[in-house]
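Attaching a single structure in structure tokens format; questions to follow.
Of the protein chains in this complex, one is absent; all others appear in place.
Going in written order, the chains are labelled A, B and C, and every chain counts its residues from 1.
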Amino acid sequence: MKQLNIGIIGAGRIGSLHAKSITYNVPSARVIGITDVRKDGLEALAQELSIPKVYDDYKQMLADSEVDAVLVCSSTDTHADIAIEAAKAGKHIFCEKPVDLTPEKVKAVIKAVDEAGVKLQVGFNRRFDHNFSNVKAMVADDKIGEVHIVKITSRDPAPPPAEYSAVSGGMFLDMTIHDFDMARFLSGSEVTEVYANATCLVDPAIGEAGDVDTAVISLKFANGAIGVIDNSRRAAYGYDQRVEVFGSKGAAVASNDTPTNVKFMGEDGVVSDKPLYFFLERYMQSFRDEMLQFVDAVNNDTATPTTGEDGLNSLLVALAAKKSVALGRPVLMSEMN
Amino acid sequence: MKQLNIGIIGAGRIGSLHAKSITYNVPSARVIGITDVRKDGLEALAQELSIPKVYDDYKQMLADSEVDAVLVCSSTDTHADIAIEAAKAGKHIFCEKPVDLTPEKVKAVIKAVDEAGVKLQVGFNRRFDHNFSNVKAMVADDKIGEVHIVKITSRDPAPPPAEYSAVSGGMFLDMTIHDFDMARFLSGSEVTEVYANATCLVDPAIGEAGDVDTAVISLKFANGAIGVIDNSRRAAYGYDQRVEVFGSKGAAVASNDTPTNVKFMGEDGVVSDKPLYFFLERYMQSFRDEMLQFVDAVNNDTATPTTGEDGLNSLLVALAAKKSVALGRPVLMSEMN
Amino acid sequence: MKQLNIGIIGAGRIGSLHAKSITYNVPSARVIGITDVRKDGLEALAQELSIPKVYDDYKQMLADSEVDAVLVCSSTDTHADIAIEAAKAGKHIFCEKPVDLTPEKVKAVIKAVDEAGVKLQVGFNRRFDHNFSNVKAMVADDKIGEVHIVKITSRDPAPPPAEYSAVSGGMFLDMTIHDFDMARFLSGSEVTEVYANATCLVDPAIGEAGDVDTAVISLKFANGAIGVIDNSRRAAYGYDQRVEVFGSKGAAVASNDTPTNVKFMGEDGVVSDKPLYFFLERYMQSFRDEMLQFVDAVNNDTATPTTGEDGLNSLLVALAAKKSVALGRPVLMSEMN
Partner (left out) sequence: MKQLNIGIIGAGRIGSLHAKSITYNVPSARVIGITDVRKDGLEALAQELSIPKVYDDYKQMLADSEVDAVLVCSSTDTHADIAIEAAKAGKHIFCEKPVDLTPEKVKAVIKAVDEAGVKLQVGFNRRFDHNFSNVKAMVADDKIGEVHIVKITSRDPAPPPAEYSAVSGGMFLDMTIHDFDMARFLSGSEVTEVYANATCLVDPAIGEAGDVDTAVISLKFANGAIGVIDNSRRAAYGYDQRVEVFGSKGAAVASNDTPTNVKFMGEDGVVSDKPLYFFLERYMQSFRDEMLQFVDAVNNDTATPTTGEDGLNSLLVALAAKKSVALGRPVLMSEMN
């Protein structure tokens, strides 16, 4: 079996995770090289995973003809430029989300990818989660019938530092963008209108930084369905990730994953586990599976399951949500172009 | 023990239910008389429950000095006028919801009740439901902390006849009004803004009659919390009645009641019960308990747990939701006065 | 509708419960009279429930030609004699369990009932429980296929006083007899062998009184199925009443009933309700339904759902369990005759 040679740009939390995941779980690919602007720990990681090459910078990697595909796991503000260069260098691209905080740059990436004829997959890993992909299958198999309501609950265990808000583009672009993509995925339709009811209840510092930490976002979809997402930056019980799709034939409801299926029945009640702590624990399987599908798409020259358009459209919904909060009214997606 | 003498005006589904409930479950009261514009079955009901008096009309009942309190269970359009007359006759009043479809008449009832110094309780029975009152207790006991998000799922097993839409005032006034009251109850705060995303997906005839059958309604509360209600007139699996209150210390989640706690594990999966079929089955206990509390409030001269103001404010939210759909924008409650 | 005139012998906890249940929930019967060896509270109960007659003793009741049927709710040691007299007086009989602690007297009751041609129902109320009757229906409808294993978990929230052990005949005759009947009911077969593994772990005083408080009892059934019951006199979390029937097509599993379906998700885990506290709360519905079926059987001259043979056979299994503990070996039911 030909193994796909992958180079990883950015060896932070998510880059390391992918490096390990490919090494241990994706037999049809191998990590041939890695690079990062921060050099500490990089050699050690390469050694642990038997990654043969450590590049000085990503340009060196892109110039390496042995590299078939790259994973763009650097900081968000560099995603688009690196992806465009990678496309020009003829490398297939897996790009972490968001591709960029501006639609213009995302469009530029899509254009570069199209011109180069390379593959692009955007890191909406949750689509590959065992629970959510099962709900999607029920929608696709018409088990749920016509989709009427899509509900997503997405709450973090703890907020990022307030100063992160500016860099990240705020909660909608950093956190809810996953939920917007999930809403599009589960409904099988594009969003046409967004109304966001958002506020700052978790930490005043977040509000002072101009961001929100609690929200309920109403969506209309092109196919007539209605959606709603509720977010919080801090759930006392941990990472809350649930979805529900209600349709003419019934409803599929995905509840949280937990470390164990043990309950304790005692004097104070029946106690069961809190959800798995955060995205690394909760979505480990999905990070693995998105990589398997990316490698598969490249190796077999098939379409990637999450595209540049997914990156663009989910970003536009996030920007519409921001605009809705600013204007205090529903925003049509047609206003966003 | 002195028993409260209750007269029941309207012996339809809900009037009969209260008659039986008082007879069998409320030792501190008895049904002394009953009346209805429809005479068939009335005598039989009176006999079955040993109700001594069957009045020709409610005016006769109001004139009877033996009657301490009345239950207004007649058709919605007659609630307000009867309640006003009852107040003038010095009778305590339990009035089914909605008190009226117009705020003016509800205000007139409140005024009449205040002037007469009688008790008024409005039939928001769900507040007395074992699940929801438990969630409310967690809020009241600060177990949940500061309330951030209130979520209500309320779906009927089947829509009423389309022609009922006009009479009932439409889904928001007929069905969602219970959820608006629940949102006010659970948040412990008044609604300040409503945005309703509503459509017709269940039955086109409902849309042709000018009503909606599927909705997601976003709420803002005076205390800063956010709320969301999702409604459908037809859930294939039956009556779906869930609430969730999320706050700084955690979340209380009430799931559906079921006929049994039996699951069958077989080749096709693990199958458990659908929810109890509809409101008569699901809320039987709450109908009983609201009556106990009404009788208790009258007998001990304490405040009724659901007041005319609850009836008025929940109605105003429902009207704001209708207006929001008509205008396609959020509606401030301050616009509704 | 002709109402069955019922006399209640014994106005303790269970007698009062039946009196209220018939008054409020069984329209086809009424409590015409009541009696008890203890006179305090008896008149008050009669007044509360509008019971017309209070007899000096049960003989007076049996002599009253207006009485159609009697409920034997007196102390266990008097059940059989009263039931025999009642049969001779031509009264239909509902007898609380156990009919007696000796098979001989139970047989005498059955004989007297047969000779008098009256109905006899024994108070195995749990057969009428919504969960367990649903499991039984799955067995009867062949949903489970051939029955292989019947499992019953039955644990009390707290032991009775140790001195009660002698009077009651011990745990197997007092508590497990319900489970033996349930095992017979669910398997649809008679027990052929019993092996009881029993000990005293809850309270040494129980052991000193010659009784056990913790047990696992293995059963063989005539149809080839295997059964197992586990008992404890004290579960820290309350009354634990679960059954499971496993067969060739799958398994039906009944879990506990709880006061609410609310869970709290907080820092310490996800907490849900303990089971309903004890038999009065847990089995209220079944006490009502067994009475409906008794009245129905008498009024329509059909077979009672739990017979004298059920009382006898379940007693014999309980005695076999005692013998198994004494001898430290499995006991064949054929040894018990």
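The rule is short, and it goes like this: contacts are C-beta pairs under 8 Å (C-beta built on N, C-alpha and C of every residue); 3 or more make two chains touch, one makes a residue touch a chain.
Model, not experiment: these values are computed from the prediction.
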Omitted chain - touching chains that are shown: A, B, C
Full-complex contact with the absent chain, from A:I177, A:A225, A:A254 or A:V331: A:A254
Chain not shown: contacting residue from C:P98, C:P159, C:G227 or C:P305: C:G227
Missing-partner contacts on chain A, residue numbers: 23-25, 27, 48, 130-131, 134-135, 138, 143-144, 249-257, 259-267
Contact footprint on chain C, counting only the chain that is left out: 145-146, 148-149, 151, 155, 195, 197, 199, 201-202, 214-216, 218-220, 224-228, 230, 232, 234-237, 240, 246, 248-251, 328-330
Interface with the unshown chain - residue positions in chain B: 235-237, 240, 265-274
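Criterion: only the chains that are shown with their structure count from here on.
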Distance from the mean Cα position of chain B to that of chain A, given in whole angstrom: 42
Distance from the mean Cα position of chain C to that of chain A, given in whole angstrom: 58
Interface hub residues of chain A, defined as touching at least two other chains: 235-237, 240
